[in-house]
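What follows is a short report on a single structure.
Every protein chain of the complex appears in place save one, which is left out.
Per-chain residue numbering starts at 1, and chain names A and B are given in the order in which the chains are listed.
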Amino acid sequence: MTVAPSFHPDRAAARTVLLMVGLTVALVVLMLVSVSLGYTGISVVDVARAVFGIGDEKAVIIVQQLRLPRTLLAVLIGAGLGTSGAVLQGLLRNPLAEPGVLGVSTSASLGAVVVIYFSLSAAFPLALPIGAMLGAAVATGVLYLLAARQVGTLTLVLSGAAISGLSIALISLAMNMSSNPWAISEIAFWLMGSVRDRTFHEVQIAAPFIALGILLLAVTGRALDGLALGEDAARSLGVDVTRVRLLAIVGTSLATGAGVAVGGSVGFIGLMVPHLLRPVVGYIPSRLVLPSALGGAVLTLVADLAVRLLSRGTELHLGVLTSLIGTPFFFFLILRLRRQMQ
Amino acid sequence: MRAAAILAAVVAAFGASTSAQALPRVASAGLCADQYLLMLADREQIASVSWQATSALSVYADRARGLPTNRASAEELISSGATVVLSSDGLNKPTSDALKRLGVEVIDLPFANTFAEVEALTRRIAARLGRPQAGERVIHDMRARLANIRAVEPASSWPVLAYYRPDGGSGGIGTFVDSTLQAAGYRNLQVMRGVSGWGALPAEAVVTTPPDIFGVSYFDTGANSTAVLRRNPVLWGAARNRRVVSIPGKYWNCGSPLLVEAAELLARERPAVLSERKARRAR
Partner (left out) sequence: MTRLVVEDLEVSLDRRPVVKGLSFAAEDGEFVGLIGANGVGKSTLIRALTNLIAPSGGRILVDGTPIGALSRKALARTIAYLPQGQAMHWPLEVYHLVALGRLPHLSPFARPSAEDEAAIRRAMEQADVLQYAGRSADSLSGGERARVMLARALAVETPILLADEPAASLDPYHQLQVMELLQGISRRGRLVVAVLHDLPLAARFCDRLVLMSDGEALADGAPGEVLEPGNLGAAYQVGGYYGRHEAEDFVLPWRRLRLNGEGLDVVADQER
């Protein structure tokens, strides 16, 4: 039998390629804009020169050591959140899933809050990121035990809600009991999520974990396709459902936990990006993973630019902005799904 | 104003002889740091002050006008050319870390709760600014004014004051509220309860041991500062029959030489409080 070309044009594949190209271009443009925008006026020409280390010493420091890492961090955190969202939604077969759902972000926040409460950063500089990753790891551990026991999706989501609830309760306890009058405001500011004034130090801490997390998540693509038919059918097609769950959970914890560790709590990126991109890639889960990484980076960068442009008085925090946009989006999604089910 | 007078003296004493180029360029982030910087520094060495320095909460607002301001971002502070940044809770941790990594010295002002601590902090800052004599002038003036208002009677006969912040908290043992009240010749109801720190003063305590005077404070412009008392009907019932003195927040938002202004204000109320108490006891 001769090799025949496909009898059905894969339009979704063509659209996906266009999407990736478009997102990449958008990302590059936004990164350039982000490096040019800040708290002190530096002309675009001077910014361009400062990127390469030429020009006024202060401008070089500002551009290379403050604006560039901030941009990179927004990209990394956004990519991690977007990928996690896409994979979790594919794994749980639920368009409402995202890293916040599994309680990973909140428990990472708790880890950081514990460090702030006991003022551990004074003694040990890396305490904050390590605290956040440990928090994420604890949530991961609990979810790992559940996933290995092959509990259902609903149980997994409810466990995430319980972990979130417990973390928030403990965070509130820390705020309540703190004798340091400034601890509350420090915790509150940190929970609101921001990449302002981050340096390459933070990038170096977060980048390896986020990269590793995205890698683990990217591997699950094909298994997620099988899961579109339900767990039983997926298993019968040779999908190792337990392995997919573990990869998704560990990948999410790394990618999200590291982001929370350096930038605080930034939410809803993982919810919005996959939802927006899914129709473009033909609803195929495996094709959603990498575009969501790019889309997450783009959306987070847009939000961080908006934060810099909108702040006239007190600075608007990145996490606050994403929540303000994300929560109505969440409600809109719920209503849409209800209508579809009727 | 007395504050301006101190400054005038300091500037006059040092204006001609000090070379501003030898002094480090310093910026401040946070209201308390602003006040210290504006109080002790030579104007030429001030690289930047926080945006709060020209607000109604700043005693030195006039002096701050015309200076570059910052919103506590690393970019602005680097851009200002400061090599030292004084921070009074103005910088959040990432910004502070970033500045340190970029070679700027960040001095986080510790809490000064007693006048001795205020003096030590003033000396330390003045030294770092390269202006030790400015520091000594401020301390000398502070001591003189405190000596002026010191109560001569034994402490057990002082009037009792109950202090409420707008958020309902009070100032107990070890706070600068405590130190200021002592300097002005008042007993602090929260201290009498044996409570330290900034926690709340329950209305019950006020009912059990009615104070001779209530102190309230406002930290934003034009707020109704007795609102904190009105919130609780029992408290308001007790307060209505007493004097209420309102201390402007700009005098005591932190432990600094400006506490003396608050102490003097309280001391001015004292004679009236004592005569009211006498009248009440006679009844």
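By our rule, a residue touches a chain if its C-beta (ideal position, glycine included) is under 8 Å from a C-beta of that chain, and two chains touch if they have at least 3 such contacts.
Because the structure is predicted, anything quoted here is derived from the model rather than measured.
Asks: Using the touch definition from the header, name the shown chains in contact with the chain that isn't displayed.
Replies: Counting the whole assembly, the omitted chain is in touch with A.
Asks: Which is it among A:60, A:229 or A:333 that touches the chain not included here?
Replies: A:229
Asks: Mind listing the subunit A residues that contact the chain we can't see here?
Replies: Per the touch rule, subunit A residues meeting the hidden chain are 1, 3-4, 6-8, 10-12, 93, 222, 225-230, 232-233, 235-240, 278, 282-285.
Keep this in mind: only the chains that are shown with their structure count from here on.
Asks: How many angstrom lie between the centres of subunit A and subunit B, each centre taken as the mean Cα position?
Replies: It comes to 43 Å between the two C-alpha centres.
Asks: For a test of understanding, state which residues of subunit A touch subunit B in their complex under the given definition.
Replies: Against subunit B, the touching part of subunit A is residues 38-40, 58, 61-62, 65-67, 121, 128, 179, 181-182, 185-186, 189-190, 194, 196-199, 201-202, 315.
Asks: Please name which positions on subunit B make contact with subunit A in the complex.
Replies: 71, 73-76, 78-79, 81, 89, 92-95, 97-98, 101-102, 197-198
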